[in-house]
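Removed: one protein chain of the complex. Kept in place: all other protein chains.
To keep things simple, chains are lettered A and B as they appear, and every chain counts its residues starting from 1.
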Amino acid sequence: MATQHSRSAAQFMMMPAVVLLLGWMLVPLVMTLYFSFKKYLPLRGGDLGWVGFENYARFLSSSTFWPSVQSTLIIVGGVLVITIVFGVLLALLLDQPMWGQGVVRILVIAPFFVMPTVSALVWKNMFMDPVNGLLAHLWKFFGAQPVEWLSNYSLFSIILIVSWQWLPFATLILLTAIQSLDSEQLEAAEMDGAPPLSRFGYIILPHLSRAITIVLLIQTIFLLSIFAEIFVTTQGSFGTRTLTYLIYQRVLESQNVGLGSAGGVYAIILANIVAIFLMRIVGKNLDA
Amino acid sequence: MARAVTKQRKTINTIAAWAVGLLIFFPILWTILTSFKTEAQAISDPPVFLFFDWTLENYGVVQERSDYMRFLWNSVIIAGGSTLLGIIVAVPAAWSMAFVPSKRTKDILLWMLSTKMLPAVGVLYPIYLIFISLGLLDTRIGLVVVMMLINLPIIVWMLYTYFREIPGEILEAARMDGASLKNEILYVLTPMAVPGIASTILLNFILAWNEAFWTLNLTAAKAAPLTAFIASYSSPEGLFYAKLSAASTMAIAPILILGWFSQKQLVRGLTFGAVK
């Protein structure tokens, strides 16, 4: 539904965005691939020649690799479970009639707008500090020994901080989805004699399944690359070295660019596997 | 459709929701409160909640000692500049995809989305090298460009979903009325899409403001925005709760306020239109 003239104008106007993103994607990607096949130590001799797949093999076989995969999975999985379970519950609660719904919504959404460095720092010092943290005070109040959160329960602590940041996102999206549910459906089910739990299981949850999938995929992509929270709190120690953080350390701290780049390629592949699923859903939605 | 419920039920809902809401908000509230305490009160045992000697001293000290305004200004330039630049690039692209769709439109949109999913750490060193060779390391312009590029897919997507809601007939009417393409976009499309463009700007400003990977890794002193400013407090010698709180409050306050305005658009923007 357009003329040749407008079609060529459209192509022309799409150019800047397409060219910029193509450059942004391809140039660094090609460079990363290039470095990943080299022994490249900028501070210790620079380019030391081609090494084939050695970096890939070394990255996989290094003693830090599997623990980093494990920490990544625990953090991502933990945050996903917490945010989705509590997100659904919270969304159901916020959907109920109440006084001051708008204000509660604002309170709940607020953590999402806190920059990651701030939330990590506030949690680390003001809540999880074993001497002066608020949680330590709370523990002492009940006569318990304060917990050294970030060293003894480091993964759990990181999961808690990141969940606090992402719970609002999950809640908001799930709430939007719940509100789009036709209330007549629920009333019909009620007329049919379905008790509340069945109404939740047979009507609300299936209605939410698409929104849950989307939250799952989008959060996974962001969570795979969390950085500031670890950078500010543990610097990757106490078992919190995720894949992202490991690569970061290889590249910038130990300046082993070849090895880090091989790791980067793994990270890209991992993210793309998740991305494919997300794109399918979004793509289907485009046709509708 | 709100259904009639008993007052009792509504009271229970209200209490439960407010309790959960306040619990979630508490860390922010606590930070804001602590920012008005003296350092001694900030770590007092037991903690004081409201009854302390309110003081603004911490804010003055933070500005004086670490030049908060400079970081703030960097954040504003980086977030604002990248958003503005992104809008300028994205409006024509979104116009094309929304009003002159072709068979490839969907593929291009999905491809743009896929660039957003490239893990930053995977391309950290190449970008680092490029920045060094172009002299962009620790410059605001460098970060403006990077922020623009990482948010461009979201900007295009959001604008695309907003533009699609504008009837094509109105643009055709403009064409019949003798408007050139430039005038069609300038006088007809843009004014009609103002609400959508505004929320796109808002959301992307927020995302750029809070972005913490590239801002931490590509800046040192000159161009560092608030994310880096706060991260500098993580070293023990800078650690004073009241001052940390004051700095944190200043870093999040502007965005918290903007964020509250944009919560509805947030859903659409971050799910790429898949949830409305």
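The criterion applied here is as follows: contacts are C-beta pairs under 8 Å (C-beta built on N, C-alpha and C of every residue); 3 or more make two chains touch, one makes a residue touch a chain.
As a convention for this text, contacts and distances are computed from a predicted model.
K.L.:
The hidden chain: which UniProt name fits, "sn-glycerol-3-phosphate ABC transporter ATP-binding protein UgpC", "ATP synthase subunit b", "Pyruvate dehydrogenase E1 component subunit alpha" or "5-oxoprolinase"?
P.N.:
Record says "sn-glycerol-3-phosphate ABC transporter ATP-binding protein UgpC".
K.L.:
Out of B:V20, B:L137, B:I150 or B:V188, which is the one that touches the chain we can't see?
P.N.:
The one listed residue touching the chain not shown is B:V188.
K.L.:
In the full complex, which bits of chain A touch the chain not displayed? Write them out.
P.N.:
1-5
K.L.:
Residue by residue, what part of chain B touches the chain that was omitted?
P.N.:
Output for chain B: 167, 169-170, 172-180, 183, 187-188, 191-192, 194.
In this text, only the chains that are shown with their structure count from here on.
K.L.:
I'd like the Å distance between the centres of chain A and chain B, where a centre is the mean of that chain's Cα atoms.
P.N.:
Roughly 16 Å separates the two chain centres.
K.L.:
Using the touch definition up top, name the residues of chain A that touch chain B in the complex.
P.N.:
1-2, 6-7, 9-11, 13-14, 16-18, 20-21, 24-25, 27-29, 31-32, 35, 90, 93-94, 96-101, 103-127, 132, 134, 137, 140-141, 164, 167-169, 172-173, 176-177, 180, 183-184, 187, 210-211, 214, 218, 221, 224-225, 227-228, 231-233, 244, 247-248, 251-252, 257, 260-261, 264-265, 267-268, 270-272, 274-275, 278-279, 281-283, 285-287
K.L.:
Can you list the residues on chain B that touch chain A in the complex?
P.N.:
Within the complex, chain B touches chain A at residues 1-3, 5, 9-10, 13-14, 16-18, 20-22, 24-25, 27-28, 30-31, 34, 43, 45-47, 89-90, 92-93, 95-97, 99-100, 102, 106, 108-115, 117-130, 149, 152-153, 156, 168, 181, 206, 209-210, 212-213, 216-217, 226-228, 230-231, 233-234, 239, 241, 244-245, 248, 251-252, 255-256, 258-260, 263, 266-267, 270-276.
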